[in-house]
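So that we are looking at the same thing, I have put the structure below in structure tokens.
Note that one protein chain is taken out, while the other chains of the complex remain in position.
On to chain A.
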């Protein structure tokens, strides 16, 4: 198996591999080894995205204050969207003929906000036993489950998040398990199917969890009951994954050598873990405490994989230098904490302190409520940092919501900043998005206007709410 350095390319690899298999089959027909079985390749994405951008029109937003998501502020700027892409950002930009012009004077424009930690769809509203599909609390390692298959596209939370400027979000399984299963990245568009929301080409992720949750859930049913058993549980899983990967590598090597090996039996759990070892699946690790984050980093070194981001990460400020050195992101709340002992040491300045150390800082929600105003969460953290002399600009702080989040999801080449050639995922705010009074007025996804405040026609409504509430009434 070819090892890919860029996880985002992995879908492409799968296609390439199939082509390779066909070549082998032809060789089989023409060559002397006719008895050889065709080379077996795992189908890595059996449920691919069917999302296609919605119709858009050439649009120019003019005269706005632009935060480009890359750390820059442009006053009186223009953003031009064409064919679903950003085609120009800056000042003194000619408005193309035929463009719909949106007057952004007094308003602000940012990239669409990306939430790297959401349970929308898997823990939807309405919140009933019958809709709660987010946490496979039946075994400490459930790397075989995929959040994709629990996502309910009719969750009423998606539209609320859209009204808050969320254009992309990662749906993770819950955190009861040491290894909980795969996460999936979605475009925040209304759809009838799960696949219709999948962000095309976004890599899968793997949710892991440190600390109290696995202890609490499994302590009285066979373990792990302690942090040391947590650690043992992860390591045992990675050892199995290492063996599985070796089996497949041996199989390919033997096949290449002209032998006729039997392909290993596919194992859903180990497929996922092998994907991590191959650098194709990104680790998103629920971990609160500084000491445990370092445990996880040490283990990643032991088995040769990379941790993309710690989530919740309330103690990242204690080890911000280590996280910077290791190149691991921290996805954090502005001010949640206290609800359990491992969240007791939260401080309001966690996010700016991590960013100040040069580590990758991300604001996440883990909530169907906070996801609706992640901009305000960033604003609180930014202001609290400033109060103790950590003086980021608003433009720099906005990278915590977009660019850094896109990087952690492996989609930074496509979204997360307002740069020419990127997806036109754009929010027009009524004012400074660091103000509690500002609201998203328009939200574009791939250049298509998917939400407009006050416009009933552009207020998506879940099937569940039809006949229950007026469209957009909740917003």
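Note that in this section a residue touches a chain if its C-beta (ideal position, glycine included) is under 8 Å from a C-beta of that chain, and two chains touch if they have at least 3 such contacts; residues count from 1.
As a working rule, contacts and distances are computed from a predicted model.
K.L.:
Can you match the unshown chain of the complex to its UniProt protein name from these: "2-oxoglutarate ferredoxin oxidoreductase beta subunit", "Metal transporter", "Putative spermidine/putrescine transport system permease protein" or "Amidohydrolase family protein"?
P.N.:
The record for the missing subunit names the protein "Amidohydrolase family protein".
K.L.:
May I ask which residue of A:89, A:147, A:274 or A:379 touches the chain that does not appear here?
P.N.:
Hidden-chain contact among the options goes to A:379.
K.L.:
Among A:119, A:318 or A:422, which residue is in contact with the omitted chain in the full complex?
P.N.:
Considering the complete complex, A:318 is the one touching the chain left out.
K.L.:
Tell me which of A:140, A:275 or A:337 is the one touching the absent chain.
P.N.:
A:337
K.L.:
Based on the whole complex, identify which of A:44, A:286 or A:346 touches the chain you can't see.
P.N.:
For the chain that is not drawn, the touching residue is A:346.
K.L.:
One chain is left out of this view; which of A:91, A:455 or A:469 touches it in the full complex?
P.N.:
Spelled out, the listed residue whose C-beta touches the missing chain is A:469.
K.L.:
Using the document's contact rule, name the residues of chain A that touch the chain not shown here.
P.N.:
Residues in contact with the chain left out: 125-128, 156-157, 160, 212, 216, 317-318, 321, 335-341, 344-349, 353, 368-369, 372-373, 376, 379-380, 382-384, 387-388, 434-439, 464-465, 468-469, 473-475.
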